[in-house]
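For this depiction, one protein chain was excluded, whereas all remaining protein chains were kept in their positions.
Right after this comes chain A.
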Amino acid sequence: MRNTRWRALGALAAVAALTLSACGGGDSGDGDGGDSGSSATPEFNAALSEVYNPSDKKGGIIKAAHSSDWDTLDPGETYYGFSWNFARLYGRSLLMFKAAPGDASNELVPDLAEDLGEPSDGGKTWTYKIREGVKYEDGTEVTAADVKYAVLRSTDKKTFPNGPAYFEQFLDLPKGWESVYKTPDLDTDQAIETPDDYTIVFHLKQPFAGFDYLAQLTQTMPIPQDKDSGAEYRNEIVSTGPYKFQDLQPGKGFKLVRNDQWDQSTDPNRKALPDGWDVQLNVNADDIDQRLQTGDLQVDLAGTGVQPAAMSQVLSDPAKKANVDNPTIARLWYTSINPTVKPFDNIDCRKAVMYAMDHKSYQTAYGGEFAGGDLATTILPPQIPGYEKFDLFQAGETGDLDKAKQALADCGQPDGFETAMAFRSDRPKEEATAEAFQQALDRVGIKVELKGYPAATYFSENCGLPPFVVKNNLGLCTNGWGADWNDGFGFLSQIVDSRVIRETGGSSNTSVRIPEVDKMLDAAVLELDDAKREADWAEIDKRVMEEAVVYPGVYAKSVLVRGQDLTNVFVNDSFGMYDYMSMGVQ
C-alpha cells in the first residue's frame, strides 16, 4: 500500500513538472514583442494587405531555417515556391513579381531586363533589353549571352531532371540539340538570339501570350559559362543579387553575405536591408515553430505555416495571434474522380459524389477555416487572375442527399455502388479527407474502400499511373495543386490538360481527359489580350467542372508566424508566403 502511494506521488510530481515546463515553453520572453520605436501595431493578418513594421534601416542578420534539405540552390533547376522567393536574394531573373502586399504582387515587373517582353510575330518572338552595369560577384558584367546560356543549360534534363520544363516545351530548339555540354557548337539562334550584349530574343515553336511568366523563372538568372560546373554548380553559385554565398555546407546550411558588386542603381526592386542571412537546413519543424515564437529564429523558410503542435498555441493566445498571418494561397486541395474506373465512366455517378459529399467535413479534415482553408467550388483559386466564382453543384455545406440519390438513379445505380479511394498515407489530412468521403458517401449507399499509398510514390506508381488506377478500382484520389505562378496557364496546364497524363505514371492530372479542354487551353495561350485570356481560364474551369471529374475541397490557407524584430514584412501573393527579398531586421 505504501509502495503504491509513493509511486502515485512520484508520478504526480513528474507530470506536474512536465506540464509546467510545457506551459512555460510557449511563453514569450520578450513581453510585448520588443517592437518599440516602430509605428507598426501587431495584429492578426497585419501583413496581408499592407507592409508590417515598415523600415529602411539596414544591418543585422536574419536567422532562418528549413525543416528539410533544399531541393537545389541552382537557379536552373530549383522548383519550389519558397526557393524561387529566396533565390531573388542572390540572383536576378529577367522579370519578377512585384514585391508588394496583396494583389499588386501578381504584377510582373522588370528585374534584370529593362522592361517587360516585347512580343512580335503574333507572340512567337519575345525581345528583352537587359540593364547595363549589372555585375557578377567577381565584377564581370552580365551580358545577354549569359542569360541565353543559363536558359539553354536548364533544358538539359539529363543534368537537371528536377527543374521546370517550360523552356524546352516552348523554345524552337534546333534538331540534334542535347545540351550546352553535349552539343555546345550547335547553332541555337533559332531558339535564342543575342544580337548585342544587352538584347535577348526568344523564338518559340508556337505563339505563347504568357511568355513573360517564363521570363520571371529563376532559370533566366544569368550563369557565367566559364564558372558552370554542371550539377555541382548548386554548391558554387555565382551571385548577381545583393547577397552571395558563404560557408555553404550541403544539407546543413549556409550564409548569405553582402555582394559588394551589386549596385543599387541597377536594381529598382531590392532594398537589401539586412547585412546577411544565416540559414540552417534540416531543422526539426516543431523546433522551428518554438524558436520563431521565442525570437531565436525569424523566418521559417518553407513558408507553409506552423505545425499542428504550435497551431493551437498561436491561435488561442491573443498576444501570439497578433503576430500571425493567415493568407489564402494559390493552392487547391481537391479529389480526382476518375472516369476510367467504372461506374465513374457515367457522368451521373460522378455527379452523385459531387452532391453527396459533406463539404464542411473536407474543410475540417484539413484543419478548419484557419489551417485548412475556404470551401472551394472551382478549380481556380481566387488569387489567379481570371478566377470567377461559381458553384455548378449546389449542395450546401453538408451535401444534398436528394440530388445525390437522383443522380444515382440516373446513372443506373439507385442503391449505390462500391469503389476505392486513394490517399497519401503519410499525410494525416488526406487520410481524414478520405474518411470524410467514406462517411459522407455511405449516406447514399456508395461504399468506399480506403487505400493509403506513400507520398513518394503516389503519382509515380499509384494514383498517377493510369493502369494502376484501373486495376485497383481507384475511383477517387485525394489530390492537391499549387500554381507554378499565379496565372491560369501556370495553374491549369498540369492538372486539366489530358496530354500531360503519361501511361508510365508521374502526372498530377489523374482524371481530366476532355479533348475540348485541351483545345481551349491551346487557344488561350495564343490570346495576347490579358482580359480575354483571363476570361478563357474561367471558361476552362467551368468546362472541367461540368464533367464532374474534380471535387474541389478547399482553397488552402496557412498560419504564418511573423518573426520577432523583422521589418518590412508582408505576404507576397505570388508566392503565398512572406516576401524574403524585402524584409529586414531591427
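Here, a residue touches a chain if its C-beta (ideal position, glycine included) is under 8 Å from a C-beta of that chain, and two chains touch if they have at least 3 such contacts; residues count from 1.
The rule we apply is simple: contacts and distances are computed from a predicted model.
Per UniProt, the protein behind the absent chain is "ABC transporter permease"; the candidates were "FAD:protein FMN transferase", "ABC transporter permease", "Heme exporter protein B" or "Magnesium chelatase". Across A:F44, A:F370 or A:F468, the single residue that touches the chain missing here is A:F468.
Within the complete assembly, A:A65 is the residue of A:A47, A:A65, A:L108 or A:L566 that touches the hidden chain. The chain omitted from view is touched by exactly one of A:G60, A:G230 or A:G368, namely A:G230.
For the chain missing from the display, the contacting residue among A:N284, A:S312, A:Q394 or A:Q439 is A:N284, taking the whole complex into account. If you put the missing chain back, the residues of chain A touching it would be 3, 6-7, 10-11, 14, 18, 21-22, 24-27, 29, 65, 68-69, 72, 79, 156-166, 168, 179, 181-182, 228-232, 234, 250-252, 280, 282-284, 286-287, 290-291, 294, 296, 454, 456-457, 459-461, 465, 468, 494, 502, 504-506, 508.
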